[in-house]
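Just one protein chain is left out here, and the rest sit where they should.
Then we have chain A:
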Amino acid sequence: MDELERYFDDSIANDSGFMLEEGLGLQSPAHSIQDSSYLSVKAQSSTELGEELDLSFLPDELSTQTDTAKAAETQAAAPDVSQDSGICLDYNSQDSTAAVDPQQGGSLQSSASPFCPMTPMTPMTPVTPVTERSGIIPQLQNIVSTVNLGCPLDLKFIALQARNAEYNPKRFAAVIMRIREPRTTALIFSSGKMVCTGAKSEEQSRLAARKYARVVQKLGFPARFLDFKIQNMVASCDVCFPIRLEGMVLTHQQLSSYEPELFPGLIYRMVKPRIVLLIFVSGKVVLTGAKERAEIYEAFENIYPILRGFRKQ
């Protein structure tokens, strides 16, 4: 019945096989160095900042990899994976090597898990070797997901029987339902399809959607939980330095749109991953359009050197 669980199991199975097949070499150790260092950053920052950091997307195989990592860590040749890997953010434990080999970085990234964003891609700016990652983690602000409850619903009845529902058919053809924990809102349609918004993580979104489904069930409908899917993820972060938007739109004209008369931020449509970033003069960045957390991290790691390098001009 719970499609989502099957989906997750499948993908973990596939990708763990993939990772192990890569063999040791330089790939897995580098991968896990970053993971372990990332974990250390997270652990550190989560206690200090009280931010909500969700480790649940990291693969379970991490522990096995760290053993191989320890052996390989002593290898001086462990390259610094370029900015294309999104999650791995802490560069404390790695010396910033002077020259990053983009080719090598590119090949390293073929060992992809759904959670570690090492997608094979050519670096965006092959001329400038970026030796460090940003150290900034974008925070998820909103997740939009959809699920199919699998049965037609009587919206009038739901609006009548549920405390947390509002229904105004003249304005909108769905019941708007809210729950307190996780603080979310759902749009429930008479077809049985439901949209859940407002959660701050994928798991929260799923939990919230399940709660809504339970409410509908309790009201007497044979509700199920089919095809749960995250449709959109929104995250934000702050690079803590001001950004010359007018300059940026000159150098990145094909991908940027900056119209101060219409909107104060610069709209950057990244191609890979397909994410839209809103960049503001204050240094705050909003990332949206992702279906997976990894895409957000990757997009930010892609834009950060642009913002930084551009700032020095």
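We take it that contacts are C-beta pairs under 8 Å (C-beta built on N, C-alpha and C of every residue); 3 or more make two chains touch, one makes a residue touch a chain; residues count from 1.
What we mean here is this: contacts and distances are computed from a predicted model.
Asker: Between "Glyoxylate reductase/hydroxypyruvate reductase", "BRF2-like C-terminal domain-containing protein", "NADH dehydrogenase [ubiquinone] 1 beta subcomplex subunit 4" or "SAMM50 sorting and assembly machinery component", choose the name on the UniProt record of the chain that's been left out.
Answerer: Missing chain, per its UniProt entry: "BRF2-like C-terminal domain-containing protein".
Asker: From the list A:193, A:210 or A:272, pick the residue that touches the absent chain.
Answerer: A:210
Asker: Give the residue, chosen from A:148, A:201 or A:302, that touches the chain omitted from the document.
Answerer: Among A:148, A:201 or A:302, only A:201 touches the chain that is not shown.
Asker: In the full complex, which residues of chain A touch the absent chain?
Answerer: Chain A touches the chain not shown through residues 4-5, 44-45, 48-56, 92, 96, 131-132, 134-136, 160-164, 179, 181-182, 200-207, 210-211, 214-215, 218-219, 238-246, 249-250, 253-254, 257-265, 280-283, 308, 311-313.
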